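Complex shown without one protein chain; remaining protein chains in place.
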Amino acid sequence: MTQIPDNSRTNNADSHGQPAVLETGGVFGDESSTINRRRFLEAAGFSISLAALTGCGRAPVETALPFPIQPVGAIPGRFQDYASTCAGCPTACGLLVGTRDGRPLKMEGLPEHPLSRGGLCAVGQALPIGLYDSHRLTGPLSAGKSSEWASVDQEIIQAFSQIKEQKKAVRFVTPTITSPTLQANIDAFLAQFENAKHVVFDAISSSAILDAHEQTHGVRVLPHYLLDKAKVLISFGADFLGTWISPVEFTAAWSSRRAPTEEYPEMSYHVQIESRMSLTGSNADRRVTIAPNEQHLVLSRLAHEVASLAGKPLENSPPLEGSLADTEIASLARKLWEARGESLVLCDSQDKATQVAVNLINHHLEGYGKTLDVKRPSNQRQGSDRDVQQLVEELEADQVGALLVADVDLLHDLASCQTLADAVGRIPLTISFSQREDEFASLAKFVCPDHHVLESWSDAEPIGGLISLAQPTIRPLRETRAVLESLAVWSDRPTTAYEALQSHWKKTIFPRRQKEASAQFVKFWEQSLREGFVEVEAAKSVVGDFKAGEVKPLAQQTATGDFSLILYTKVSMPDSRHSHNPWLHELPDPISKVTWGNYVCVSPSDAKELGLVDGDIVKVSAGDEGPQLELPALVQTGQHDGVLAIALAYGCKGTDRFAKIGPQWFEARPTVLENELLGKNAAAFVEFRDGAQQYLRSGVTLSKTSKRRDLATTQLYNSLEVPAEVAPHGAERRDIVQHTTLNAFAKDTHAGAVEHHFDGDTQLWPEDHPKTGHAWGMVIDLNKCTGCSACVIACQSENNVPVVGYDEVRRQREMHWMRIDRYYTGEGEDMDVDHQPMMCQHCDNAPCETVCPVLATVHSSEGLNEQVYNRCVGTRYCANNCPYKVRRFNWFKYEHDDTLQNLVLNPEVTVRSRGVMEKCSMCVQRIEAGKVEARSQGLPVADGAIQTACQQSCPANAIVFGDINDQESKIYEALENPRRYRVLEELNVRPSVSYLRVVKNRDEESHSG
Amino acid sequence: MQQRVTTIVLLIGLCFGLSLLVSAMGTWRLPDNQQGYAPKQPIAYSHRLHAGELQIDCKFCHSASESSRHAGIPSADVCMKCHRYVTAPFDVMQQEMKLADKEKRKPEMIVSEELQKLYDALALDENFQPIEGATPQSIPWVRVHNLPDYARFNHQAHVTVGVSCQKCHGPVETMERVRQHATLSMGWCVNCHRDATREGINGRKVHASTNCSVCHH
Amino acid sequence: MVESEKDLQTPAVPAPSPDEMAKLRPTLITGGKVPADVTRDICTPLERGPTGLWWGAFSLSLTVLTIGVVAVTYQIAMGIGTWGLNRTVGWAFDITNFVFWVGIGHAGTLISAVLFLFRQKWRTSVNRAAEAMTLFAVVCAGLFPVIHMGRPWLAFWMAPYPNMRGSLWVNFKSPLLWDVFAISTYLLISAVFWYVGLIPDLATIRDRSKPGLRKRLSGLFSLGWNGSARTWHRYETVYLLLAGIATPLVFSVHTIVSMDFATAVIPGWHTTIFPPYFVAGAIFSGLAMVLTLMIIARKVMQLENYITVLHIERMCKLMLSMGCIVGLAYGTEFFIAAFSGNPYEQFVFFNRALGPFSWAYWTMVSCNVLVPQVLWFRPIRRNIVLVFVVSIFVNIGMWFERFVIIVTSLHRDFLPSSWADYTPTTVEVATLLGSFGLFFTLFLLFCRFIPVIAIAEVKGVLEKPRRDLKHDSAQGDAA
Partner (left out) sequence: MSDRLLLATFEQEDDLLAATSEVRRRGHKIVDVYTPYAVHGLDRAMGLKASRLTWVCFICGMIGALGMLWFEHWVGSVTWPIDVGGKPWNSLPSNVPVAFESAVLLAGFGSVFALLAVSRLFPGKQAHPVIERVTDDRFVLVLDEADAQFDVSQVKAMLMPFNLVELEERVVSAGGTH
């Protein structure tokens, strides 16, 4: 255990209220309780300080610091959950912050939240390590030097008054802001100036969709897509399960239609038409790859078909060429049309005309109001690229007097304009609210660091009428200040975020309350705070009728150059704000399984042509004067030929901090090379075309260099089919993941089951170990699991899994207890991509247990395979003998030197020392806690009362955990499922973890079986 | 002849050595066994007085013991529940009152030096009002019962099923300064668990598991 | 009285004359040595100062040993991560070396114990050195299980000793624990066997050396041996007993080592053929190493008369037969895999022969099966240089056999997702070298301070000089 650093004491108490404790109801921020909060932190329950040991072989003297004055509802050593809102991205999912002894430790999904439905993505899960990041700014900077708030404020206020006099332009740049309160305050702040503007800049923007709706519906909004209503779903490149707009919500909705049962053998039909291999594509029933510049063409033809089906044919039919046969498109159109009202077409294109066509299709399919909603639209993307473009022009023409940037690294994400940096340098007043010294902050005159999300009060309205609250769960660890508070100070009506929030709610939110809500503001507020969100009447928006006439025929785009480059974001790295998060960097990409940095995805046949293998460094350049960069290549199965793909949000300033992460020994390779950054910034390839940032760039050339840099990949072999040259006859494919198709399933629910030459019931020896009490088990529905990897981070955060760095991962020594195996099987169109979460299977006949000489891994009477770290001597025999290879060995002492970062460690789980084996414990600490809780209330453990970390956070709700001996439990039911099977069943190790067979909504028969 | 003598001498020596070893066994302790550890505390708090003489229930101060894994060392404000009024040993205060009665004056407040430390920690002035600007400090109690980080003991689990505090902490109510009563070795825990499962606790049947993961996770 | 009669008859049987002997079996010790010569030939090198050659060899092996020590120290200080292992391949060089050295350790006991039981007199010239080799090899082997642990300082947890943990003992179901017992037993018994055989020779040294350190030490360790026939009588019994129990021990040890793999679930390990296969392999490699050492020793210590071509040839024959057994085992493995119909099993063997580690596999096959076949030809068996080369090949091949079994089975097991590669690091290679350094250092020290050949036993197999048997006539007179 470590002590809270001193700087946590020196914060001014004023600006902070008291969070509501979920169990004990709300407690509000009066003066005494704020003092309590300070003490609370200081003492942090039992933060133990090690005093000097004075001889005589005694254990070191440990002092235990109780509170001087015990705060209400604070019990040392107990987890307390606070309902809040995630701010990892503008999606604003519901958050349940688990805090212990005053430290937020575990991010979980808010079960009742209407959007995220208890799920939370990897990025949200990884918030805590960002909070305890010792590299965050400790206070305001003035001209790059650390300074005091008072002086900084004074200078800034002066500067603003000058600007007012000179009537200079003020520009405030932020990414999409879902917080009504903050929005209101920004508007109020800007209102003081004559020429002021709030520019919303989304690094990954969907402005084309908004613009398209402005054109077709007369209101610039992003529709709220209701995927759970969609029976037929066609997505053009939109990676809605991975990164597109609101992945957690979409995953939950999508997976709710992916569970065919005996009674209702039905599920949604999902077609993905894309150029690169996206997470969504890997989960589609049917995946079609097309050249990127064909997208609009295919779409317009689809629009044509649908329109004519709807009886309103477009006058000019588009040209009929391209890779996708006309009949194909026709059949797709028919499928959509038959399911009209329950069908939806999505598209990630940044081309307005294309999006208009999409709107037309969805309009004809009667989608509006059913499968997508513009009356209660989504606020999750508001970026207007036109404004950004205009801003850039203004900046380069020196027309801006003051530039304020919050929550986005302008220079990094607008790398396409090389002259921008100088332009920014010329601005008289530049203020950054960044928590770190990013590229813009390092140029800005003043840096007024914002709080970390978990330190600040806020709210969010992701969808019209759904408002959620974010509350602080710890005092600011650094001398930071909320943006809202800074603005308030400068427009000299100082307030605290807490007060601002309450007053705004009183003014605008409270009046919008629904009838059944309490008429008392305090009650209303308290309840919203306790539940974390509240549903209110949506703000009135004027949505015009659909103007079909607006639809123009699409002009044929012609590709130049040999490659077209797609810029995308990794599931683990939505934007550059997370570039300092080691958990996210070490999270294997769900598709490529690569960690630490970005790379150029090349299609297999292109790679063969150029003689490329993984890790060869290639040079990507757009024209002679255009941008260019060098990155290692990755041969990506399922990527369309002539396409390159590079992830954005890499190569961020300060990421060289990771150079020395992981063990340092003489053969170790650094995670970040000398004077380089982690990955390369590909934002330079983003260009503004017809009023939108284009993430697709054609005319790109690729050339191989002589250099190499191995990719840190967690999976080296990618197929369920063993290599042909060593494949035994009749056993070319391994039935690790079992498949069937919907109509096969409809005929026989056991379709796809694999026959083994073994009888699972015959035992070599008599059943000597009956499980009379609990018997814990887990079932994972492979049909729901999308491979989004949220569970991986959930597990890492819950179980103190160390970060080991590039070199260790490269050496196949990643430490994740929960991994997700990704397999490609088949070729081209009918290639299947499987995602299989794999963790300790807790076998009843565990091979690992038998071989341990010192009884360090044994079987519990409740069916758990226990690993006792303190008994382990590290022979690694168990790992060798594990058929699933889920055991992880501490090859080195993985460092825990950063005392601040150590605050992220979960006190309930032992931190493993060097030389011991570790693995998934099925969150035994939670099981034990749950049992103790139940026992002390004299009740049996209720089903669902104990949830494993991976299960809790799973957005797809694919994991079921519980007591197999409990006949009423969900797990018992799940085990009865005809799709259920166990991996490597034929070994008769009798795993406690089962899987549910994959069912694809396809016509042809299943692969295996 | 000589040989026989030497052998006899050797044998005697051996017996002597063995007897020494056996006698030593009693006092000999394994390296990590802290049994009997009784560190000096910042405030000379007497469990004998409070728990013994005054019969204050353990859970009155260690209130978390039923709801958390830690029994919880009481916060200083808990002490103030009584020591707002009791500022010195009872007899001393009584004498003062008697004296005051005789001398027809208001009894003046006597503050014992140990209790003064408490008031200082809470930053209270002589009439127990918080001193402006001063912030209360935690009292740095010295931990008596230290388990290694990989061994997890949960007070809630034991207290709620009716394991008496003394079972592990010994006759605390007789201790002037608290000392580690048991060895706190793994064997000691395991044996207690076995007994509990066999004999139950206070006549009630319990299942005290000996699964490794109950304590090690 | 009657039995005493019988007793009397026996010696009266005339001993066969030398030329008859020659007919019966070829001379073991050439150069017409008499006991005194034997004593002198074997003891003088020890009494003389070490030769330059010895110093050269010694300093070399000491250097290599130092390299190993540095490597191991670094690895224990930093962590097992300094080896090329990963989550999939948890064992590689470490256990390969372990099994390799244990294997080497087998010929010693085999030659002295098994051949002793079979009354193979030719063993007497080589058994001392072979046993010494066994000891040192087992010492080398024993190191690896310890240093391969993540926390070697806790190695003592493998021993079932009463403790304050409740008491928590050990897992007698774990083959690794069987190993601990097997290896330690083997080490101790071999040591005792070796030492018991040494006692009379120490006495010899004691009696011929002038007062001084050597005399005192040899006096101390010869336990007051005085050549009494009664003692000799018991001594013979015990030696026979030791040989008797050492023989099953040899087989048990490598059987148990093989069970480390045979009882595992990993395809390529989970094979019932392993015990005999491993034992044969062990003896094979052991013989090879004995040959290597003896061929060097007889040159360096001028023992050509004691370790004759005859000895070499006989060991070659043994080695050849073992090589064939091993070859048979290789074949059988494939047959079993094919016959079992177990896809994982089949895959592993395809993967061995054609997969990423096929180079290792074919090195193994050619060194262990193909090369030894030349020993079918007498001239080659009697050609010291060639035999030496073959023995070296076999040593290499047998190391690779263990490497192949361990690494190729592990690196591609059940779930393709966790298939991985393996490349050794500098530290690992240095450690392997170091173990050889240790082995040769110990062996050189042995050659320097302890009779390389069992003096007393060799004297027993000298051929009797021809002379007229007067006493027969004398007996006649008496009658």
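Should a chain be cited, it is by its letter among A, B and C, assigned in written order, with residues numbered from 1 in that chain.
Keep in mind that, in the parts below, contacts are C-beta pairs under 8 Å (C-beta built on N, C-alpha and C of every residue); 3 or more make two chains touch, one makes a residue touch a chain.
A quick note: this is a predicted structure, and the numbers were derived from the prediction, not measured.
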item	value
Contacts of the hidden chain among displayed chains	A, C
Residue of C:78, C:107 or C:189 in touch with the missing chain, whole complex considered	C:189
From C:57, C:95 or C:168, residue that would touch the chain that is not displayed	C:168
Sole residue of C:56, C:227 or C:331 that reaches the chain not shown, by the stated touch rule	C:227
Of A:575, A:844 or A:908, the one touching the omitted chain in the full complex	A:844
Residues from chain C at the interface with the omitted partner, ascending	4, 7-8, 10-12, 15, 34-36, 39, 160, 166-173, 177-178, 181-182, 185, 188-189, 192-193, 196, 199-200, 203-204, 206-208, 219-238, 241-242, 245-246, 248-249, 252, 256, 259, 455-457, 459-460, 464, 467, 469-471, 473-475, 478
Residue numbers in chain A that touch the chain omitted from display	765-766, 768-769, 843-850, 852, 855, 858-861, 990
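Please note the rule applied: only the chains that are shown with their structure count from here on.
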item	value
Pair joined by the larger number of C-beta contacts - A-C, B-C	A-C
Mean-CA-position distance for chain B and chain A (Å)	48
Distance between chain centroids, defined by C-alpha means - chain B, chain C (Å)	61
Two or more partner chains touched - positions in chain C	168
Contacting residues of chain C [partner chain B, same complex]	163-168
Complex contacts: residues of chain B adjacent to chain A	31-32, 34, 37, 39, 64, 66-70, 72-78, 121-122, 135-143, 146, 148-152, 154, 156-157, 160-161, 207, 209, 211-214, 216-217
In the complex with chain C, residue positions of chain A that touch it	663, 665, 667, 715-720, 722-723, 725-728, 730-731, 734, 736, 757, 808, 811-814, 819, 821-823, 836, 838, 847, 850-855, 871-877, 879-881, 883-885, 887-893, 914-917, 983-984, 987, 989
